[in-house]
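A single protein chain has been omitted; all remaining protein chains appear in their positions.
Labels run A, B and C following the written order; every chain starts at residue 1.
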Amino acid sequence: MDSERFSIVRGPVDPRRFESVAGAGEGALVTFSGIVRGTAHDGRAVVGLSYEAYETMARIEFEAIDAQARERFGDVRLWIAHAVGDLAVGDVAVVVTAAARHRAAAFEACRFAIDRLKARAPIWKKERYADGAAQWRANETDE
Amino acid sequence: MDSERFSIVRGPVDPRRFESVAGAGEGALVTFSGIVRGTAHDGRAVVGLSYEAYETMARIEFEAIDAQARERFGDVRLWIAHAVGDLAVGDVAVVVTAAARHRAAAFEACRFAIDRLKARAPIWKKERYADGAAQWRANETDE
Amino acid sequence: MQIRLLAFASLREILEAPERSLSLSEGATVGDAQKLLEEQFPALVPHRSSMRIACNGRLVDSDGMLRDGDEIALFPPVGGG
Partner (left out) sequence: MQIRLLAFASLREILEAPERSLSLSEGATVGDAQKLLEEQFPALVPHRSSMRIACNGRLVDSDGMLRDGDEIALFPPVGGG
């Protein structure tokens, strides 16, 4: 299994990617999976998404998120994988896993990481609609 | 794949158990996995845990947690599987998955569910130590 | 009347069985059952303050009335997760 901690992968992310990463002292694993939905925020039918990334900078941003999470939540480890390329509805676009001794830190670090990733990581998505149109979509603040 | 939503299983829980449960409108999946640690709270070396449950009542409690999560966090679905029997260090004792349209509800429902489960579900654990001794251990309030 | 008694974890070990049958007089309460058990198994007494009792799958108080065929369960503090 590929256990590289921070990566950009072509096509959907395997949701099992980080299923066995916990070390002996880590009793809590929290995983967020972001899945392509069939409807856009404005209600239009989506057939898929296309992601593109500034890959070298995205990996640097993931490493920065990991360092910030340790500062805030203590002894916690993060794994992040984000897809680029074309995804269909139901595909996994991003997986973030946090491992810690206890669950509070694992939950907080996982939530922090996906919030930061959505606000800051140099990754862009184009929604492809059922009617053949397509449009670049930025994240809303609360998305 | 067994997608029964609330279950007590014999032996370790498969961490993939709920990997594909998200429905078409659910863009966020948050999974907590609780893993058997090699050291007890007091620092003693643990070789494994033995769990026992009042199974019918545990399933009723899991269903109650699901209903309470919907009251609190809206349109969210939960899946819970907890092990009984003997587990080794590194085995998965419990998996809780929450699916929702957006990530805030999924994170909150998953955290709520594992907190409630640890405080209320009729499940007990015996720690087995490296020196051959064994002891029933209740959860601490903050555990 | 006959009551089905379940016990778990440390309390199961004290009762030396996961399941027993208990004979009580009509009108007996949860507290009466607890008292009878403490007479038979004095090792239960130190657990009195931490023990919870469920009747037919719901936690009950010691003044809850029992009926023939009820299933009561003795709970030590839980440790799941």
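The rule is simple: a contact is a pair of C-beta atoms (placed from the backbone, for glycine too) under 8 Å apart; a residue touches a chain by one contact, two chains touch by 3 or more.
None of the values given here were measured: they were computed from a predicted structure.
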Checklist outcome for this item: Of the chains on display, those the missing one touches are A
Checklist outcome for this item: Which of A:Arg70, A:Arg101 or A:Lys118 touches the missing chain? It is A:Lys118
Checklist outcome for this item: Listed in rising order, the chain A residues that touch the chain left out are 34, 51-54, 56-58, 60, 82, 93-94, 114, 117-126, 136-139, 143
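Heads up, the rule we're going with is that only the chains that are shown with their structure count from here on.
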Checklist entry - Which chain has its C-alpha centre closest to the mean of all protein C-alpha atoms shown? => result B
Item to check | Geometric centre distance via CA averages, chain C-chain B, whole Å | outcome: 26
Item to check | CA centroid of chain A to CA centroid of chain C, Å | outcome: 49
Checklist entry - What whole-Å value do you get for the distance between chain A and chain B if each is reduced to the mean of its CA atoms? => result 23
Checklist outcome for this item: Touching two or more other chains in chain C are residues none
Next on the checklist: Which positions in chain B are in touch with at least two other chains?
Outcome noted: 34, 114, 143
